[in-house]
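Please see the structure below; I have some questions.
With one protein chain removed, the remaining protein chains of the complex are shown where they sit.
Chain naming follows the written order as A and B, and within any one chain the residues start at number 1.
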Amino acid sequence: MAAISQSTSGAGAEQKSATDTALAVRNLSVFFNDKAVLKNVTMDIAARAVTAIIGPSGCGKSTFLRAINRMHELNPEARMDGEICLFGDNIYGSGIEPVIVRRRVGMVFQKSNPFPTMSINENVTVGLRLNGVRDKKILAERTEQSLRMAALWDEVKDRLHAPAISLSGGQQQRLCIARALAVQPEVLLMDEPASALDPLATQKIEDLIIELKKIYTIVIVTHNMQQAARSSDFTAFFYLGELVEFGPTAKIFTSPAQKRTEDYVTGRFG
Amino acid sequence: MNETAPNQPAKNNAASQFGDRAFKGLTLLMALSVFVLIGLIGFELAHGSGIALRQFGWHFLFSSDWDPVNEKFGALPFIFGTLVSSAIGLIIAVPLSIATAVYLTELAPLWIRQPLTIFIELLAAVPSVILGLWGIFVMVPWLRGHLFPLLQKWFGFLPLFQGPIYGPSLLAGGIIIAIMILPIITSVSREILRSVPGLQREAAYALGATRWEVTRIAVLSYAKKGLFGAVILGLGRALGETMAVTMVIGNSPQIAKSLFAPGYTLASVVANEFSEATSDTYLSALFEIGLVLLGVTVLVNALAQLLLKTFAGPGVKPQH
Partner (left out) sequence: MDAANHNWRKAKNTMMQTLAFACAILVILPLVLVFFHLVTQGASSINWAFFTQLPKPVGEVGGGMANAILGTFILITLASLIGVPVGVLGGVFLSEYTHKRLNWWIRFTADVTNGVPSITWGMVVYALIVVPMKGFSTLAGGIVLGLMMIPLIMRTTEEVLQLVPSGYREAALALGIAQWRMIIQIVVRTALKGIITGILLALARVAGETAPLLFTAFGNGYWTHKLTEPIAALPLQIFNYAISPYDDWHRQAWAGALVLILLVTAVNISVRVLTRDRFSRRSA
């Protein structure tokens, strides 16, 4: 049983080249009430790159994403098979606690969900404070660092103590990104992060992703193909719970190997 | 089924229009009855208190003289008894109820939730007099024989726990109130906690929080206002609790420092002495006590309802 490292420094501290594998997924299957929602997925997700997960509704994209930070365990009807290795450590290994996995893998949700009873500042530092970080200096530094990375610092630096819900929808989503980044995860999962936002806010998020991938491994689920084509390095196409095709984005969108992929990216269905 | 052509005979239309209006009027009248009811209660109690109001004025609320023989009436002992027993009831019940509500919604294994919830709702259905019966013959003797002496041994340095132990007492009243309000605070709290959006919990889980931390950060803070409303609702129930309290509190109109001393509440004195009131003044004094009780419970309940109705969580639009 591999000991999972619990260090607070994320992928940035260790020198990883872009060809490193962040997540090695092997034969991953997810069942809801014995119905297979995700079937035998095997793929390698590259470190410090953006991998987009695309496919029509119900194809299992969100299910796949949530398997990476073990969110399915909150659902008593869900069952899992297979393994996912996060930089070499099997997150489903026996004895590995979900709490630790979720520290290393951050998540941003489709609808922004800042904690409404907390200020902007408190929202960003909540993950750190949970882990026992009390030093005000460190908290302040991380807050600024995370908000800068989320391209929100300039807009909120004068009102860090304002309630988080006083921000606009797009700002709230960036706050959630800052919150996830503050604990310096190794991988950042994003489940259709811009789908509830207007085009301007969406653009900001996309620019953000391109900046973030210099440091973080990002896996993003999106139903917006242009978004996938613009911002990702690799793309995985799912259909009916199966991984149909996976490869560099340019190839998937211009010369896909599978007909189903081609049908989807050219808009013939979905 | 109506088979008439688009241009229906005027008679048919007028008839259904009349029917609509009549029905709406009827139901409206029935719905407005609540205003009549609350007005009636207020009016009758105020009317009945007339003599006492004129005779004693404000003094009524501050005097501890309850002397039917000499026609001197003061409500202070009952106000004291009601406040103290309700306070004890809340102190015991609130932490237990909220913890139970948290257990039911966040922490309990799924198979336990339904049966436990049903149990608690059954407790809510136990009539006050039955709990009082159990109180007289089971709880109070046990308190007198076991708990009270123990409390006196450990905490006897506090005046609260000094003095002779009879059994029926303010503390017994408080405990029985706690038992009576546990179910309502638990079930309202449970509803409040269940209404916290799952997305909030997921945000906390995604940050690597443990189950308890998720409850603390994402659920309890979010639900603060609603939980407070549940507590106030419990207080409203506690203030008006009559039968069970009457049967275990001792019914002695005195203001004592010890929790072991017998007490008397606003509701209890009315229950015990109303049918025996020998003079108009006596009866009027009891009406005034009822008026005080009504005033306090209406205010508390109104506050509770406002809190509960306007709670939908911060950052979420209210339901109606």
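Going forward, a contact is a pair of C-beta atoms (placed from the backbone, for glycine too) under 8 Å apart; a residue touches a chain by one contact, two chains touch by 3 or more.
This one's a predicted model, so the numbers in the text were calculated from it and none came from an experiment.
**Q** In the complete complex, the chain left out here touches which of the visible ones?
**A** Looking at the complete complex, the unshown chain comes into contact with A, B.
**Q** Pick out which of B:Ala52, B:Leu151 or B:Leu293 touches the chain that's been left out of the picture.
**A** Residue touching the absent chain, from the options given: B:Leu293.
**Q** Using the touch definition up top, pick the residue from A:Asn131, A:Ser166, A:Gln203 or A:Asn224 that touches the left-out chain.
**A** Going through A:Asn131, A:Ser166, A:Gln203 or A:Asn224 one by one, A:Asn131 is the residue touching the chain not shown.
**Q** From the list B:Lys72, B:Arg113 or B:Arg144, pick the residue that touches the absent chain.
**A** Reading the full complex, the residue touching the unseen chain is B:Arg113.
**Q** In the full complex, which residues of chain B touch the absent chain?
**A** Chain B touches the chain not shown through residues 1-2, 8, 16-17, 19-20, 22-24, 26-28, 30-35, 37-38, 40-41, 44-45, 47-48, 95-97, 99-100, 102-105, 107-108, 110, 113-114, 116-123, 125-134, 136-138, 179, 182-183, 186, 210-213, 215, 233, 236-237, 239-243, 247, 267, 270-271, 274-275, 286-287, 290, 293-294, 297-298, 300-302, 304-306, 309, 320.
**Q** Which positions on chain A touch the chain that was left off?
**A** 6-8, 97, 99-100, 103, 130-132
In this section, only the chains that are shown with their structure count from here on.
**Q** Mind pulling up the chain A residues that touch chain B in the complex?
**A** Touching chain B from chain A are residues 69, 71, 74, 76, 99-103, 106-107, 109, 111, 113-118, 126-127, 130-131, 163, 165, 176, 179-180, 183.
**Q** Looking at the complex, which residues from chain B come into contact with chain A?
**A** Residues 110, 197, 199-210, 213, 217-218, 221-222, 224, 313-316.
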